[in-house]
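The complex appears here minus one protein chain, its other protein chains still in place.
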Amino acid sequence: MDYVLDFFVNLGRSWTTWLGTFLPEWGVTIINYLVGGIILVLMPVIATLTLTWMERKVIGRIQNRLGPNRVGPWGIFQAIADAVKMLIKEDIIPDAADRPVFNLAPILIAGAAALVWAVMPFGKGVIGVDLNVGVLYLVAVGSITTVSVIMAGWGSNNKFALIGAFRGVAQLLSYEVPMILSIATVVLLAGSMSTMRIVEAQQIPFIFVLPVAFIAYFLASAAEVGRAPFDLLEADSEIVAGYFIEYSGLKFGWFYIAEYGNLFAVSAITATLFLGGWRGPFSHQAPVLGPLYFIIKTVLVVFVMMWIRGTWPRFRIDQMLGFAWKVLVPASLANLLWVAIVLKIALPTIVQWALMLGGNLLILVIAAGMLGRAAKRHAEQRNLAPLSSGAA
Amino acid sequence: MQQVMFIVISAVTLISGALVVTTRSLFRSALWLVLAFFGIAGLFVLLNAEFLAVAQILIYVGAISILIIFAIMLSRGVMDPETRRFNDQWGVVAGFTAVLLVLLVAILTRVQWPLAAGAVPADAIQRLGADFVGPYVIPFEVASVLLVAAMIGAIIIAREREN
Amino acid sequence: MLSQYAFIGVFAIIAFALPVIGLVMAWLLRPKKPNPAKNATYECGMETFGDTWVQFKAQYYLYALVFVVFDVEAIFVFPWAVAYNKLGLYALVEMVLFVLILLGGLLYAWQKKALEWH
Partner (left out) sequence: MVPLTWYLIVAAALFCIGTFGALARRNAVGVLMGVELMLNAVNINLVAFWRYINVGQMTGQLFAIFVITVAAAEAAVGLALIIAIYRQRRTVNVEEIDTMKG
């Protein structure tokens, strides 16, 4: 019974013991690294195979359609059919391309999407490696993505691709700042950068204490992975398909996999930082439930992102960058300072949390009010009818 | 094992460093620069300075190399593959740096360093944070002023004049 | 600690090897029939004219500039946040000062319309 309660950790222990019966210690280490690594590396691929199907179904329902339903029951094999197609599709490299750079970009972006999973806490003791600098590692890996976006744009030697890459990088950079600041707020409250300890510090999920940080992180991560309403990178009507326009076949496929892998990863990070990660009812008595809670929370976040995509129109690039710098960054900074102030007031933890929540709500109201004023001013300048009067 | 890792990582760093200064295409040499930054982050890890390794990737790869690539693209026209990479005195400079390297190595291998073995403190990152606001508070605040000053200056310089 | 990073190293090798393996597989499986029209630069069906390396607006550089400042700020904020529980009130005051200076810089950039998209 005890074995089942902490199944994953015990399984790992039994596996290591079993390997130890016929392998030297270093051999066990190497095998464990390889097995763990391969499982984690496959996460983006798994995410792509499942999430593309889920996304089509969800968006289909929102738009009053059925979504894929031909390949397999409810179309669940659609993603596999797409994968096969990408694998056997002809690969076109434009003559003008800077070949090594062109070919390297998809490899780097897919590798970076996989690297994130090394520090993801699936459950108590179920983690690739619990780094001291865990969350900062996540941000640092993200910078590989930025470089590969530029490489793709440059390597293609195509105007659209280069413009797309520039826009993409401007977007990635602008939204990385509120992302870093809201992560810093969580680190401040948890007192550690290790992803595992951040989860353990969440006696109540941080979303109830730091809603501003949560919203800032959620929106920033939606922009980082290029989800609607921030999907300007591939605004088909404006710049055709963004920086990966010249890619075809599996090279395009790796961009696609990186995109969905990153979507899944940022949702998992959101679940870890703000929704309590693997914590849930009885998760301490039965740690085997941890990964289950973690996956449920992650898929929930993914679902909300899809919901937003299905219902919101796209931002313009100026609106989008302005939103990051003029709303999210000041709000996150104010939030960081407020949490720091409250933590230095000697009060019971509960009262501190309540104060933080109160301050967060105040920041939220102020930010919303300023946004509303800006929108009104904009509407007056352009002589647009205010939304409330109902132009339609 | 550590020695092997050290040799591999420093070979990567030095080779990509050499390619940075010799590659004709500036964009590619910026990419080699990124690889060199990763190698240096690897050296930091070998030195047990994990926070610095992550900071290295975050700042150099994530920010400075992006700035460099943007500047390369903004000052285009220099991409002409026919242009020379080096200026006229590159031969002299090469000789000078070679002599410098030999001198440095000769000195470095002769000095008796006052080595003090010790374990890396487990709370190294906390100590860093404490030192920032403790004994090093002046450089800490000056860093903030420096960053803002650099930002303001660079904005003024780089802005396009509105006619 | 080093063993943790040994795992990261092994993991990084696997992570970058997987796309390579995939591409090699695709290379074995896919057809290869290039022709000049296919290999031309894609531009909505028209012939490409001019150089790709058209000059870009300095605006992009300004965003990167403000980003660099806040990115560097992060490496100061994170150790401070980790150590914060053990520090006295001075830690708060000093960080408030640090952030306010940066905020001043952001406001300046805002005022100078460095954050506007022209």
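Letters are used for the chains, namely A, B and C, taken in the order the chains are written, and counting of residues starts over at 1 for each.
Throughout what follows, a residue touches a chain if its C-beta (ideal position, glycine included) is under 8 Å from a C-beta of that chain, and two chains touch if they have at least 3 such contacts.
Worth saying up front: this structure is predicted, and the values here are computed from it rather than measured.
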| item | value |
| --- | --- |
| Displayed partners of the chain not shown (whole complex) | B, C |
| Touch list for subunit C against the chain that is not drawn | 58, 61, 65, 68-69, 71-72, 75-76 |
| Residues of subunit B (touch criterion as defined above) contacting the omitted chain | 2-3, 6, 10, 13-14, 17-18, 20-21, 26, 29-30, 33, 36-37, 40, 43-44, 46-49, 51-52, 55-56, 59-60, 63-64, 67-68, 70-72, 74-75, 77-78, 83-90, 93-94, 96-98, 100-101, 104-105, 108-109, 113-121, 124, 127-128, 131-132, 136, 139, 143, 146-147, 149-151, 153-155, 157-158, 160 |
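Here is the rule we go by: only the chains that are shown with their structure count from here on.
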| item | value |
| --- | --- |
| A-B or A-C - the one linked by more C-beta pairs in contact | A-C |
| Distance from subunit B to subunit A - Cα centre to Cα centre, in angstrom | 29 |
| Numbers and ranges of subunit A residues touching at least 2 other chains | 131-132, 136, 139, 162, 166, 169, 173, 176, 193 |
| Residues of subunit B whose C-beta touches two or more other chains | 50-51, 55, 58, 62-63, 66, 70, 73, 125 |
| Of all residues in subunit A, those that touch subunit C in their complex | 29-30, 33-34, 36-38, 40-42, 86-96, 103, 106-108, 110-112, 114-115, 118, 128-132, 136, 139, 156-160, 162, 166, 169-170, 173-174, 176-177, 180-181, 184, 187-188, 191-193, 240, 245-246, 249-251, 253-254, 317-318, 321-322, 325-326, 329-330, 333, 336-337, 340-341, 343-344 |
| In the complex with subunit A, residue positions of subunit C that touch it | 1, 3-4, 6-8, 10-12, 14-16, 18-20, 22-23, 25-27, 29-34, 36, 38-44, 48, 52-54, 56, 60, 63-64, 66-67, 70-71, 74, 77-78, 81-82, 84-85, 89, 92, 95-96, 99, 102-103, 106, 109-110, 115-117 |
| Subunit B residues within the subunit C interface of the complex | 2, 5, 45-46, 48, 50-51, 55, 58-59, 62-64, 66-67, 70-71, 73-74, 76-77, 79, 120, 125-130, 132-134, 137, 140-141, 143-145, 147-148, 150-152, 154-156, 158-160 |
